[in-house]
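Here the complex is missing a single protein chain, while all its other protein chains stay put.
The block that comes next holds chain A.
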Amino acid sequence: MTARPEELTQTTPSPAAPVAGAPVATGVSVRSAGLDRTVLALAVGAALVAPWILHTPYWLNLLVLICIYATVNQSWNLIMGFAGIWSFGQLALFGVGAYTSALLTYHYGVSPFLGTAAGAVAAVLASMVLGLPSLRLRGAYVVLLTLAFHELLRNLITNDTTKWSGGGFGLFGFGQYGLAGLPQTDRMMVFYYAALVLLVLTNLIIWRILKSPLGLAFRALRDAEPYAVARGIPEYRFKLLVFAISAFFTGLAGAFYANFLDAVGPSIFDFGLMMNLLAMIVIGGWGTFWGPIVGTILLLYLNEALRDIDEWRVLIFGLLMILFVILLPQGLIRPLESVADRLGDRIGRRGERAPSGGTTG
């Protein structure tokens, strides 16, 4: 309800100097809507065509994972990059979604579709457990609290000896949304387009939120909290709201992931995976809209391309993340955007129409 007094007496915290590595991005792009629409059309076109070019189970599997993790990363980016809440409970919420749908379908024969919806709802409820105690905390303390939640869930499941949750072995054979009978490639195609719908819907809704008064309020709270509440923004309510929105899509993605793999286990809480997701957001550009998507595609691709060097990949991603934090804290997306802007300007100057989706099929 109130800020700690020492923050507010004579030395009101200065928002002007951004914390090193914190998102200083302007958030929603101020570039021409025309260029945005062109980029969007190209991206969606490419996403629709991709599975017909990369038409093997191996590549399709990667494409599905890209859609799932990009959904999780964009949701994480919403709460951490745009709303400035340092929540590290994202993977835990992903796990809540996955386990909820798996348990309901495995034990109680609930329809996998209903189970998937329940996964999203359960993640929202869990995010309230996570969000409420976070409200009075700041910065690193939110990190600690949310990480503790993550570890708690991981330990509960790993040490579950009743076999109800599957314990350390996990649960298998509950998912696939009834598609198990299809030939592998066809099944993967269906999963890919379903994952693409998940990704596009999530991103459309988050984009709309960022452009709306609510998105402005999230950024205002991030930029200068005492100032934001002095202009009438109900801090606690909106912070819980961003927890809930972010958790909804993350839980949905988690449930979809469990059904896609047809398996769920405590490896879903793997710390290395969390670091990889973080690297995707940081390298892509957190606090930017396109950054997490670009970062996810790039790192998941690299992860496959460098499969031969195995464990060295973790080291490489770690080094990449350090390099980006130091040299390009705004991520890859800024330089990419300025190239796109220059291209857009040139095209605009020649008075030509920007190329549209082209071979979209």
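Note that in this section a residue touches a chain if its C-beta (ideal position, glycine included) is under 8 Å from a C-beta of that chain, and two chains touch if they have at least 3 such contacts; residues count from 1.
Assume contacts and distances are computed from a predicted model.
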"Branched-chain amino acid transport ATP-binding protein LivG", "Tripartite tricarboxylate transporter TctB family protein", "Spore germination protein KC" or "Pyruvate flavodoxin/ferredoxin oxidoreductase domain protein" - which is the UniProt name of the missing chain: "Branched-chain amino acid transport ATP-binding protein LivG"
Residue, one of A:195, A:220 or A:321, that touches the chain absent here: A:220
Among A:35, A:189, A:228 or A:321, residue touching the chain not depicted: A:228
For chain A, the residues touching the chain missing from this view: 1-3, 5-6, 8-12, 14-16, 18, 24-27, 30, 208, 212-214, 216-217, 219-220, 222-224, 226-235, 287
